[in-house]
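Partial complex: the chains shown occupy the same locations as in the complete assembly.
Letters A and B mark the chains as written, and numbering starts fresh at 1 in each.
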């Protein structure tokens, strides 16, 4: 029987989530999603995922008193006790000592990252972290882009550098791994609320189930 | 000065909303939206609109014990006291006496309609109502379609017949008409929650406003 074949997967014990620069102004600039509602939905789903699996989360903003705007209030509400690391100017979050130290303090080497734009706030820290020995998972659908071309370039550059591109629902499934584990209800609730098709299936199933009694 | 130039517009006093067949199974078949989340978002936004403007709402389902599935629970929760007219087989809701009588009882002649698929549940009642003297407003983005071609055909056929195609946010604006009217806060809240860009603007504005004090 193969040994340790699971070793490369994300788990609630080996992962940390970085949510970078999902600020009210910057969110407006995202243009690679036809529907900004879809993007907002994905960001919140990813944030809830960390909560459901009790994964450490590091939030950060960039020059949030300027045009970039304040952090999305939905994220503040989800993590009322989280410290938001407010970077006064450094674009690459990993370069900001307070941020880097917060990451190091988690002791985790698998980093899930969603940030407002792939080609800046995701790309730069991803490259830095790869260079520093982290295993990085950019969540491409919880990160936007100023254009489809810019997104394409950033995805190829990060893949080339060794990052493992992923998507929010894939992260949920990778962390859950087995639906018999106790986080199942919380994970399923995220699917229910943020993956419309799955929500319809769950509600249908519940109707049938209750009908049977 | 022109008289009655507003006469052709929707108002909270002259309108009724029909929500037809947004059932758990049928919702799955909608394929003209790339993101089913966007479609669900729009349906709920339209439903809330009726509530915000205190417009009568008529809900209906078709053979809901079969594959079509039960009504989306989100709609049931929004209208806990509403009677849902369950049609046992008639596809054109307007042909079902109980439904038609409910509509007639409202005494309103401007009908806003959203239904699960444009080419059936929207199209047939729209044509019937136009023929019976109603002014019909199909909400194309709170109605889905089995394909883009089917949607295109239905939109052209309904326009040809005299229906006025519209979209949910356009309905909100048409009903609100003046942001100084008392429904403004409720209408703005719908924009905040269902039109992501507008939500970001409102939250930004509130931050600036509170900052000024």
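The working rule: contacts are C-beta pairs under 8 Å (C-beta built on N, C-alpha and C of every residue); 3 or more make two chains touch, one makes a residue touch a chain.
Everything numeric here is computed off the predicted structure, so don't read it as measured data.
Sequence-identical chains make up the whole complex; the displayed set comprises 2, and the total in this structure is 8 copies.
Here is the rule we use: only the chains that are shown with their structure count from here on.
Centroid to centroid, with C-alpha atoms defining each point, chain A and chain B lie 33 Å apart. The residues of chain A lying in touch with chain B in their complex are 24-25, 27-28, 34-41, 69-70, 72-73, 194-197, 199-201, 203-204, 207.
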